[in-house]
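So, chain A:
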Amino acid sequence: MSEEQYKSGSRLEQVLTSGNFALTGELGPPKSADRETVEKKANLLKDSVDAANITDNQTAIVRMSSWGAGLIAKECGLEPVMQITTRDRNRLAIQSDVIGAAAMGIKNILCISGDHHSFGNHPTSRIVHDIDSVQLIATLKKMRDEKKFESGDEIRNTKKSELIEPRIFIGAAANPFADPMEFRVVRLAKKINAGADFIQTQVIYDMERFKKWMDEVRDQGLHEKTYILAGITPLKSAKMAQYMKENVSGIAIPDHVVERLSEAEDQKAEGINIAVEQMQELKNMEGISGVHLMAIGAEKSVPGIAEQAGFLPRPTQYEKIS
Partner candidate 1 sequence: MIIAEQKPFKEIYESVKDSEKLLVLGCGTCVTVCMAGGEKEVGVLANQIRLAAGKDGGKIEVTEHTITRQCDEEFFDEGASEKIKEADSVLSLGCGVGVQHIVQLYPDVVVRPGVNTQFYGATLQQGIWTERCAGCGECVLERFEGICPIARCSKSLMNGPCGGSSNGMCEVDPENTECAWQLIYDRMKRLNKLDKLMDYQPPKDWSHDRDGGPRSVSREDVLF
Partner candidate 2 sequence: MESEAGEREPVIIAFCCHYCAFTAADLAGTMRQQYPTNIRIVRLPCTGKVYVNMLLEAFVDGADGVMVAGCEEGSCHFLEGNYRAKKRVNYAKQKIEEVGINPEKLEMYHIGASEGPLFARKAREFTERIRKLMQEENEPENQIQNEK
């Protein structure tokens, strides 16, 4: 496939379209202007994953901006997936960030609504949600494919100048575990219809429930319209698992997983074993195109996990695999 035929030409897009099983990571920007931390994390991740999500004020706590940290990562050789939440910016700010990021060579953007700001460190701020995540996907698609802003204005400086649209590989999130359960596949379909090129799912611990969700996804043929990357986060301990089970909505952790961890001698290693087993199982699951490995604050463990799961080395040639 030549450069021209790609939507964005990002490494992630090339890995996926060539039929390789993708591996994406996650990089949480620091809560300061600390460039070094970003570089350190990027260097840890760059040879183990195809691209890494750069979170956007994750958990509604102010951090280095997604595009700022994304550029540093890019300079280190790690391809960024810039996350944009609809929580903090209106459609003007978002679109200007998108063309700015595209001009700087950022080629993947993940569209999410973002954690509610009441959970973060500025709970007295104003929430935006001018557009929602599905509308954001549609806006990016319109910018890329129709070369128009959300308002309908063409993306060019003057009437006579060239149309220079952002070439973006558009991502979206999907949560198979939140309520209303029956709405979850509908929501995925809406995101795909709006223009999501790839999907990253919420962290999976309940494989049985995830398989049921995938059955429905396949029944509707949605896996053929987008690339689905399954979310994995290694559990650090039985205590953390129990806490997440009880306190984080939208995350389902079955009892047998908590039990397995609590019975293990080295709980951290067992958490990684579980993650590795899941990654191997997902690699063979129909309709799954990759794994999104979220080890925020544990970037160090990513190369080891990728190695143990047999995901290394990452592809560098993107010839179509038939």
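Convention: contacts are C-beta pairs under 8 Å (C-beta built on N, C-alpha and C of every residue); 3 or more make two chains touch, one makes a residue touch a chain; residues count from 1.
The candidates came about this way: all candidates are chains of the complex that A comes from, given by their letters.
All values reported here derive from a predicted model rather than from experimental measurement.
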- Note on the structure: Touching chain A in this complex, from the list 1 or 2, is candidate 1
- Query: Which positions of chain A touch candidate 1 when the two form their complex?
  - Reply: 86-87, 91, 113, 115-116, 118, 127, 129-135, 138-139, 150, 173, 175, 177-180, 182-183, 186-187, 189-190, 193-194, 202, 249-250
